[in-house]
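Only one structure is covered here, and it is reproduced in the block below.
Every protein chain but one is kept in place in this view of the complex.
When the chains are written out, they are named A and B in that same order, and each has its own residue count from 1.
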Amino acid sequence: MGTSAIIFYTIAAIMIVFSLLAVTARKILRAAVYLLFALGGTAAIYFMMNYFFLAAVQLIVYAGGIVVLIIFSILLTSHIEEKMQKPDTWKIILTSILGFGGTALCLFVITNHLFVAHPATGAEATMATIGEKLLGYGEGGYVLPFEVISILLLAAMIGAIVVAKRNKPKGNG
Amino acid sequence: MEYQYTLWIVALPLLAFLINGLGSGRLPGKVSGWIATIAIGGSTFLSYQTAFQYFSSPSREKVIAFKTTWLRFNETLHIDMGILLDPISVMMLVVITTISLMVFIYSQGYMKNENGYDRYFAFLSLFSFSMLGLVVATNLFQMYMFWELVGISSYLLIGFYYDKPSAVAASKKAFIVTRFADLGFLIGILMVSYYTGTFDFDILTNPDGLNFSTTASFLGLSSITWALLLIFMGGAGKSAMFPLHVWLPDAMEGPTPVSALIHAATMVVAGVFLVARLFPLYYAFAPTALEVVAFIGAFTTLFAAIIACTQFDIKRVLAFSTMSQIGYMMLALGVSGYGGEEGLGYTASLFHLFTHAFFKALLFLGAGAIIHAVHTNDIREMGSLRKHQPVTHILFLIACLAIAGIPPFSGFFSKDEILAATFATHPIYFGIAVIVAGLTAFYMFRLYFIVFWGKEKKYEHAPHEAPTVMLIPMIVLAIGSALAGFIPFGHYISSDGQSLTLHINWLVAITSVVIALAGIGVAWTFYKTGSDASQKVIKALGSVYTSAFNKFYIDEIYILITKGVIFRLIAKPIAWFDRNVIDAFMNLLAAITNWVSSQIKEFQSGQVQKYAFIFISGVLIIVLSLIYATQ
Partner (left out) sequence: MVEQVPLNHALIVTTLMFFIGVYGFLTRKNLITMLISVEIMLNAVNLNFVFFDNYLFPGKLEGHFFSLFIIAIAAAEAAVAIAIFINLYRNIRSIDVEQVDKMKY
């Protein structure tokens, strides 16, 4: 077993453990922090696959953006010290059955399928390539989804402001 | 010969209606009355022009002045809108516009202080428009539509005082009864058009051009006879023939000028006009239907005349008198033949329609002037009005003489022709007609003596003569009533379009005048001399008088039939069935649905996680089955 394999399995273990913790932690702020670790692990795997830009985005947007956003909303809406109730036992049992069933099904498919690797061709994921592809409009160019995503982000921004804005007092009240 | 301008005769009142109707409440002062009067005045002028132009030409052909296809079913069957000019429609144009104009002018005085002055003139214009459209209709369907328009404007005007419950009830009664009759009319129209494939009078009234099977098809009568009987049912409803007459006396709840225009001179004779319009069809294909027309006419004329002798409401006396006179016209139509001297009844009927319009309108306007002065309809509270209303007195007397058939007033001539026509064909009907002539003279002079002579009664304030604006139309109508008889009517209007010279049948004439004078004489002794002879006669007649006074209980019979039989025996069980069987079944369905939905609504819990759980389970099951299927 090579070094990278050891590192991968370690990171994989960390990710799974922290994911589990994130969905079971009784204190909400801790759940958010565990999520941060799970996301960081993902970024580490991207690094291992030499997708540096993606890893950086993962860290900046997920770890830096979304998690901070979540923590802010937690601070706005919850008492940090409060322990959340344990879910109903029935709920846990049923959901576990569903989860294990789904996992089993997927694992069954994964283990029974023979994946055929293609030889490496084309570009490395350097910044230059990524930039050209994102703005390219020919074969393998992503300018259309890029623009659509930018509009989506704009819409989300406006939508978030409109939804979260305090309603104007109606009439005299 | 161009008759294009006749379109304006119909269009002007419509314009007046639209202006007054849309501007209701926004027009200043009495402008609406002027608009309506000027519009109808224009129509009158054009009608006279039309009549002059039409009758001065030697031909009596039908002229289609204007025609447009309004609704197209197929190549042959389509509904047109148009203007048909022939002797009777031109005659009706003259009658309607003249009476309308007089009534419009009169109304300016009569309605002066009423609320809804604009509304009144709007409705009145609507009525004039509909009535004019009715008489110039080129086909049955156009006639039917205007027929209904006339019905609705009559309804609106009877119910003009809509805050008075009796007026509301009367308007509903008039509408429902005539509507019921119109149902027969509609079915008749559809049957006729089914067998002929046309609505056009042009084709329908040309008996050579049609070919019907006159063999019996139903209850021993041919289908065309049934169709024409049903059409006559519509006419009987509008013309208040027995047994569809019940609405007319109640219709007197409307303003008096309305009674004069609609319920005396124009709308109620629409039935006569209808039968006259289709007369060739009746004569050629359905003599049985004509016999029915004659019988109904004869019965109604006698029936209404008897009731008229007993009533005390001035307008109701006139209403029953109208029924009686229309019965006369129907009778004359029913006994008439086609062509030449045979067609005397046809000419006599329309002649009587013509003269009757004048003197009956005058009687109503006179009654309006009296009611205006004494504020009551009851003749027992009137008396010696000749001192207070000398002009009205003279005019009323002229009208009474005209309706009683005293020469040389117009009623004499037209009534004489009707009597002559019945005399030549049906002795029994002749007998009835003579009796009715006597009764007519009696009840009219009963009214006249009680109201204008009789004892002086106490009035709230001294009765005053009607204002000039009301007197002028009455004077014009009085001139018409007095002189209309000298028009050589047969020269213009006859069943086959040939000129017909009317002779006075001296035997008949003398009989009728004598009996009319006898009627007047009886009225004189009963009511003028102040003797108690009338009370004795009433006592002697006993129950006959009572039942006549109660209009022979026809209204009660209607109530019995509708309430006792239809409502209780038919409608109630059906209502029970509807409520307890049909509704119950529907309620059961609803209850089942309700129960099931309340059982399954838990699926729709609003809990996102439940939805997600089910969704993911579904996805897994589908994937599982796909995998299973591919292996």
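We take it that contacts are C-beta pairs under 8 Å (C-beta built on N, C-alpha and C of every residue); 3 or more make two chains touch, one makes a residue touch a chain.
Quick caveat, the model's predicted, so the values are computed rather than measured.
Novice: Considering the full assembly, with which of the depicted chains is the omitted chain in contact?
Specialist: A, B
Novice: Which parts of chain A are in contact with the chain that was left out?
Specialist: So the residues of chain A touching the missing chain come out as 1-2, 4-5, 7-9, 12, 15-16, 19-20, 22-24, 28, 31-32, 35, 38-39, 42, 45-46, 48-49, 51, 54, 57-58, 61-62, 65-66, 69-70, 72-74, 76-78, 84-85, 87, 91-92, 95-96, 98-100, 102-103, 106-107, 110-111, 115-125, 129-130, 133-134, 140, 142, 145, 149, 152-153, 155-157, 159-161, 163-164, 166.
Novice: Using the touch rule from the top, list residues of chain B that touch the missing partner.
Specialist: 601, 604-609, 612-613, 616
Operating definition for what follows: only the chains that are shown with their structure count from here on.
Novice: Applying the document's contact rule, which stretches of chain B touch chain A when the two form their complex?
Specialist: Its residues touching chain A are 613, 616-617, 620, 623-624, 627.
Novice: In the complex of these two chains, what residues of chain A are touching chain B?
Specialist: Interface residues on chain A, with respect to chain B: 94-95, 98, 101-102, 105, 108-109.
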